[in-house]
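All protein chains but one are shown in place.
The chains carry the letters A and B, assigned in the order they are written, with residues numbered from 1 in each.
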Amino acid sequence: MTNHWIDFRNADVIMINGCNPAENHPVAWHWIRTAMDRGAKLINIDPRFTRTSSQADVYARIRPGTNVAFAGGLIDHILQNERYQKPYVVAYTNAPMIVDDRYGFTDGLFSGYDAATRSYANATWQYKRNADGTPQRDDTLADPRTVFQIMKRHYARYTPEMVERITGIPKAKAVEIYELFSATGRPDRAGTVLYAMGQTQATIGTQNIRALAITQLLLGNIGIAGGGVNALRGEANVQGATDMALLWQDVPGYMGIPRQAAHPTLKDYLAKETPATGYWANKPNFFVSLLKAWWGDAATAANDFGYDWLPKAKGNYSVLEIFDSMWNGKIKGFTVIGENPAVGSPNQNKVREAMEKLDWLVVADQWLTETAEFWSAKRPLRDTAETADPTKIGTEVFFLPVASFNERAGSYTNSGRWIQWMEKAVEPEGDSRSDLWIVDRLYKELRKAYAGSTAAKDRGLLSLAWDYGDDPSFEKVALEINGYTYGLREPIASFAALRADGSTACGNWIYAGYFQGHEKNRAAARDAADPGGVGTYAGWAYSWPVNRRILYNRASADLAGKPWDEKRKVIWWDPQGGAQKTGSWVGNDVPDFAPAKAPGAAAKPGGKALDALAGTDPFIMKPDGRGWLFVPSGLVDGPLPEHYEPFESPVGNVMSPVAFNPVSKVFSGAADAKGAAGDFPVIATTFRLTEHYQGGSETRNRPWLIELQPEMFVEMSPAFAAKRGIVDGDRVQVESARGSVFARALLTERIQPFQVNGTSVDAVALPWHWGFAGLSSGHSANVLTASIGDANTFIQEDKAFLVRVSKAGPQ
Amino acid sequence: MTTQAVLVDTSRCIGCRACMVACKEWNELPAEHVERTLPGSYQNRDDLTSQTWTVVHFAEQASGDDMRWLFAKTQCMHCADAACVSVCPTGAMQKDGTLTYLDETKCIGEGYCVAACPFGAVALDEGKGIVQKCTLCIDRVEHGELPACVKACPADALEFGDRAQMVAVAEARVGTLKGRGLARARTYGVDELGGLGYVYVLQDDPSVYQLPERPSARPVDIPVQARDWVAGAAAFGLGAIPVWWVFRRRTRLASEAAEREGEVR
Partner (left out) sequence: MMPPEAFGWEIWLYFFLGGVAGGAIAAASIADLARDGRERPLVMRATLIALPLLALSSVLLLWDLGRSERFLNLLTAWRPTSPMWWGTWILIATSGATGLLLLRSSRPAARLTLAARALLSLNVLAATALVVYTGVLLTTSSRPLWSATPLVPVIFALSALSTGIAALALVSRAGPTADDLERADTAILVLEGAAIAVLLAWLALAAGPVGARAAGVVVSDLLVGGVFWIGVVGAGLLLPLLAVLWRMRSLTLVRAALVLAGGLALRFVIVAGGQAAPLV
C-alpha cells in the first residue's frame, strides 16, 4: 500500500474494487467502518454481491476481467469533466511531459510491438528530451504530444456506452460512481482505492492497478491522508515475503535480479540498473551492501563482492514456468516451504501430474497439505472417478513439520508496510521446527556435504557468511536485514548510511532502521499516541522506508509547502524548522523527501540522485520525481492501461482486434488446452470466504470453521440452475478445457448473468479453498483455471475463465 | 447485579461469524457437524443447541436490481420477563439484573425452560444432563472483561455497556438509518418481554431475521395460566356430567323401581 490500514478512516470516499475486505480482512474493516461513521461513502465493484457489498452505498456488478474498461471510463470522466486536481497534476505528475514523436497506439497495440516475440521495445515511449537531458514539458498541458493529451485521446474511447458494453455495468450506474469518486479531486477531499486479487489475478493485472494509480494521481489522492492505491495483501506476512524477493525477478528491496545476458559483471549490472536521477541513483549502495551481507568477509572489492557467485537469471522462473518445466520432465527436485501449490496454483491437473515426474520433493509445512500428499490415493485423477496410485509414482517425498507462527519470534510486515515484531508464545510441538531452523540446518548440511569441494561452482555456497548460532537466532537475522557498518558491526538507523564500497552490509535496504538490536527493536515499539490525529501512530512498530507511513507525502502539501487540506495535514514546510533552523519538513509523518529541501528549491542542473529533483518533485523514486501517468519504462505491456479480454472470454474485444494481453506468455502443451466460448459458454470466477483460508490446510482442519462452511460449493443464480434442472444442494459438475470439478450447487441471486455487448452471458463463482486433503476435503477450483498470467508479474489469471456446468449424479 | 446489556447493531454486522467461533472457543463447546449449509445460504444451522449458543442468520433480499444481505446474531435474549425462569420448577434458572443465569448445580434437566423459551435459545445437553445457553459470559464480565462475542466482533456491531446506554445508542442508530431511507429500521428488545438483555438495531422487520415479531409472553402470564386451569377444570367438569348422569340415572331408576315394587306389595 502507499498508505496503511488505519489511514482508511481518513477517506471521504472508499472505492473497493477487486477485493472483499468485510470477508477477507474483517479486522481491518474497523477502519473502513470508522470512515463510514464519519460520513464516508463506500463504493463496491465486484462480479458477485458479497458481504462487503452489503455495506456499500453504491454497488456495481462488473464482469470479471474488465477492470481497465471501468477505470478507463473513470479516467475519461475525470478528464472530460475536469475533475482532476490541476495544480497537483501539472506539478507532481508527468502529465506535462512530451512523449517521443514516434509513439503511437493503433488497433490495440502500442508502438514497438514485435509479434514474433510477443514483446515490446519501449524506445518510442520515452520522453522527448532537451539538450541538457531534461524532459520536454508543456505546463499548459495543451501540446498534443503531452502525456496529458495522449491520455485524453486514449481514454476518450472509454465512453459510458462502451463501459456498459464491456463491463455490463449500466452506464447510469457507472457515471454515478464516476461522479461520486471524482468528487475527491478537490484538494480538501480524499478518496482511497482498495484492491486485491480481483484486480491483480488477470493477464492485464498490472495494468488494472496502473489504471487505479492514474486515477489517483489525476485526483491528487496520492501522498495524502485518506488516499492512495492500497493493496489488501492476502497473508499476514506476504508483504514481508514480497519485500524479501518473493517474486523470482527481484532481489530483496525491489532491485532486479541480475540477468546473465545483460549483466555479466557487477559493473554491467550497476551501470544498466542505476538511474542517474531520483533516489534509485543510490542503488549501488543497496546492492553492494546486500552482497556484503550475504558473503561477509569473502565479499571484497577485488571479487566484486561475490557478484560472480550469484546465480543469474537466464529465463523466466515464475510458478507457471516452474510447473511447465516440471511437466516436461526438466525439474527433478522440488522444495516447497509454507505454500500449497497443489491447491493454489492454476491448472491443477498439470501441476499435480508434473509433480509425479519429480525424483524428490521436500515439503515443509504445519499440515499434510495436498502438495505433501499429491501422490496419495486421496487425490482424484483427471476426469475420471479414479484416484492417484502411489505405487505408480516414483517421487521420494520428505515432510518437515514446521512450527506454528506463535511458536517462534519474528517480524510480520502488514499491507501498510508496518513491520511488527512478535515474540514466541509457546514451544513448538513434537519435532516441529521453525522455518528459520530448517533453512539454517539445510544450509549447514549442504555446507558439510560440499566441504571438500574445490570446484568453482561451489565457492559461492561455501563462502556464504552464515552465523546465526547453533540454534539460529531471529534477532541475528533481523540485525543482518537491518544493516550494519561492517567494521564496528554497528546497526544502521537508515539506508542513507549504506555505501557501495563494502563498508556496510544490509540484507534489505528498505528495512534499514527497523531492528537496531534487542534494546532498539523499533518493530517492537508499541506507543499508541497519535498526536496529529491522522492515524500515523509513528511510535507503533516501524514502517518501511524509515518509518514513513504515507508514501510520497510531499504531495500532501502544495507547491509552497502548505497542506492542501488543513483537516488532514500530513507534512508541511516549516521555514524555521530543523536543527539549523534553516527550514525543514515537519508534521505527522516522516517526510518522504529530503528533509531540508525547501519547496521552492530548484533542481540542480546535471545533479545526481535527489539533487536532480526540485522541491516540488514528490515522487523521489522516479528519475524525474513525478508520478507517472504514462510509464515510459518498467512495464512490458504498455505505457498506458488498455482493455483486453481475459485469455478465455465469451466475447471478442470490442475496443480493438487484439483479443487478450499481447505480451502474456501462452503455454500450449497438452495440459494447456484453451476453452472456446462455444464449448464453455459460462464465465467463471474464484473467490475467498471468511471462514476458510487460502489453500485450506489451516482451516479445513479446524472443526469450528468446517462447521460454518462444511463443503466445496459453486454459486449460481436460481435462473441459471433452473435451466439445467439443478436444485439447491445438487451435486454439479463444472468443467473447463483443462479439467472438471464436482461441487454442491448453492443457488443465490448474488450471482447474475452479465450483459456483454448486448448479450446475456451466464456466470458462476467458486471458492478456491478446497483440496483433497484435510478434515473437510473437496475438489479444487484451480483444476479449472489456466496456466497463464500477467505479463509483468506472471500472477495467474484466476478471476475470469470459461466453464460449462451440468447436474451430476450422486457420488 | 448485572446491569449491562449487549447492543447488536445488525446494520454494521458483516456476517463474519467471529462471534460464533469466539463463543465456542471461550465456552469450550465442540463443533457440531453439519452436512451442508442451509439451502442457498451460508448460514450453517437455523436453531440453537446445547453446543451452539449463538448463530448468525443470513437473509438475502433481491428485488429488481437491488440486493440486500442482512445478518443477525441470535442467542438467549436474557429477557427481563424470562419465560425460562418463570417455569423452572427448581429455581435453577434465575434473574440477576439483566442476566438470566443458570445455576448448573440445581438444574435437573427436565427441559421445561426449553419449551418455554420464545426464542428457542435453551437446549438440553444429553451428556451433561442439564440445559445450556448463552451465559452473557458472566464468567468474563464479573472480571471486567467483555463477553467473548463482543470482544471478537471486528465490525463494531456489538457493544456492551449499561443497558440504558445501549438502548439510547440503538435508538440513535435507528434514527440514522431511517434518515438514510430505511423506513422499516427499528429497535428490537427495548420493551419486548420487559426488555431484553440483547438490544437490537434491525434494518427490517424482525421476521426477516427469524426473530418473533411479538415474542410469546405466555409463560410469564400468570392470569392466563389461571385461566387455563379454569378451562381445563371446566372441561373435566363437563366431561364428568355424562358420567354422573348415567350412573345417577341407574340409581334413580333402581330406587323408582324399588318404590313401585314397594307400592305393589
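Simple rule for what comes next: contacts are C-beta pairs under 8 Å (C-beta built on N, C-alpha and C of every residue); 3 or more make two chains touch, one makes a residue touch a chain.
Please read all numbers here as calculations on a predicted model, not as lab measurements.
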Missing chain: touched chains present in the view: B
Given B:88, B:102 or B:201, the one touching the chain that is not displayed: B:88
Touch with the omitted chain, as defined above, among B:3, B:176 or B:207: B:207
Chain not shown, touching residues in chain B: 46-50, 74, 83, 86-92, 106-112, 114-120, 122-126, 128-131, 207, 210-212, 215-216, 218-220, 222, 224-225, 227-229, 231-240, 242-248, 250-251
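What we mean here is this: only the chains that are shown with their structure count from here on.
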Chain centre separation (chain A, chain B; CA means) in Å: 49
Complex contacts: residues of chain B adjacent to chain A: 12, 14-18, 20-21, 24-25, 30-37, 39-42, 44, 60, 62, 67-71, 154-156
Chain B contact footprint on chain A (complex, rising order): 22-23, 26-27, 29-30, 33, 49, 51-55, 59, 689-691, 703-711, 713, 718, 728-729, 744, 746-750
